[in-house]
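One protein chain is absent from this view; the other protein chains keep their places.
Letters are used for the chains, namely A and B, taken in the order the chains are written, and counting of residues starts over at 1 for each.
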Amino acid sequence: MAWLAIIIIKVVVAFGALLLIAAYMSWMERRVFALVQVRYGPNRVGPAGLLQPIADGIKLMFKETVVPSQADKFVFFIAPALTLIPALAAFAVVPFGDAVTLFGHKIDLVVADVNVGILYIFALSGIGIYGVVLGAWASNSKYPLMGGLRASAQLISYELSLGMSLLGVVMISGSLSLKDIIAGQVDYPFIFLQPLGFILFVVCMLAETNRTPFDLPEAESELTGGFHTEYSSMNFAVYFLAEYCNMITLSAVAATFFLGGWRGPFLPPVLWFLIKIIAFMFFFMWLRASSPRLRYDQLMAFGWKVLLPLAILNVVVTAVFIYLMDS
Amino acid sequence: MPGLFLFYLTAAVTIAGAMGVVSHPNTLYCVLSLIAAFIGLAGLYLSLSAEFIAIVQVVIYAGAIMVLFLFVVMLLDLRREEWIPLRLPIQKFTGALIGVGLFAVILKVIFSGSVLTGAKGEFPAERVSEIGNTQVLGKILLTDYLLPFQAMGVLLFVGIIGAVVLARRRAD
Partner (left out) sequence: MLGEVFRGLWVTIKHSVRARETVQYPEVREELPPGYRGLHKLLLWEDGLERCVGCKLCAAACPVECIFVESGENNPARPVSKGERYARVYEINELRCIFCGYCEEACPVGAIVLGGEYEFRADSRQKFIYGKRDLLVKRPDEIPELQRRYNEKKLLTYV
């Protein structure tokens, strides 16, 4: 039964850590925002405000759950879970460290090594859209519906470029498994081979996670809260966590595909991996503090007329290079 | 037998989803059932160790196409659908006939045993799991079946152009 115990421990540790980091990202986001806006941010609860996410969590748990009277109750309640579960499950294929030997067992630091790993992540992020769309629809309210429509249109549009931008790395490493892709970056990270792919991926990542400048689904100034306007209490917290989990997972994918995953000198692999993820998250927060929002037609035009052609170009150029190298 | 358990579970999800699509009065729930059916189908592919097809099934059908279905349902507000009686009594009869016929075909194939013991092709299951599902599929698609593959691409392209032409407002 050792293998079962190992799997259960891996699942608990990985997802526990993911949720904890996601919660702490809210703290980090507020601190980074404050940094840029010449403030301090939360610094009262615990040292440097480090207990703030826990306080927020407790507060949200004790809040009343408000359900709009005309809402479709069943869909309204399962929608947040439909967002969080894929967001958590997607992290399962991301390796967060080299194999370690513990009590005589060799343990790969990845919950599940799937040989179509990256497609699995895309599949789950595609499923994650439903949580947003259904939650928006079930609220039976104007703003959420608009936000939900925007979110789904945006996610579908940018998912194409997101996948295409990774195709170059997949072609070079010849595998869809994240473990093999990290193994292919022993000498140097793929960012040197795929600079355009990296930039495209980061931009698409912003759009996929509804971050500024692509945060139209929850544009506060025009849609109040967007798709989660009618959500309160833990339902809202679940959406919130799911959003951060998605950001972390995509950051992890970016780190894995372009920055060598957990590879790095001196420090232990898990720490390197964490540093890379947090660096991406910091960039997201920094960008959110610095840039305004795109208009909706600009968003669509940018996705279809700029990002997608560039991503296809990247694939073609990579293919030509691989062909020339081989022959 | 975890594999068998997985098969029964996903088969149950698929069938329940498919039943929901045709029987649920709320259109939105029909769409949700269809998504569940697609995901169940992906599970069935997985139990056949066809990971690539399973994932693509989820990405394309459950992830992208069904979102568009949802769009339509949400925007048309089909929440309370009125019961429309079938116009021709023959419709019911034909439907039942086709259903029974299809079921008979399926039963015949199952009991003839040719599915389980039929001739093995160039890529039997052992070899596929050896080189990897994705690689095999890619190789076959881009060598042996290159022409149908390209033809399919052209077909989809024509479809896209048609959609653009239809959606475009006439410039007059």
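The rule is simple: contacts are C-beta pairs under 8 Å (C-beta built on N, C-alpha and C of every residue); 3 or more make two chains touch, one makes a residue touch a chain.
Note that the structure is predicted; figures quoted are calculated from it, not measured.
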Chains on display which the left-out chain touches in the complete complex: A
Contacting the left-out chain in the complete assembly, out of A:20, A:36 or A:271: A:36
Residue ranges of chain A at the interface with the undisplayed chain: 35-40, 213, 286-287, 289-291
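Basically, only the chains that are shown with their structure count from here on.
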Distance from chain B to chain A - Cα centre to Cα centre, in angstrom: 28
Chain A - residues contacting chain B, complex: 72, 75, 114-116, 119-120, 122-123, 125-127, 129-130, 133-134, 137, 145, 148-149, 152, 156, 159, 176
Chain A contact footprint on chain B (complex, rising order): 28, 32, 35, 39, 42, 51-52, 55-56, 58-59, 62-64, 67-68, 70-71, 74-75, 132-134
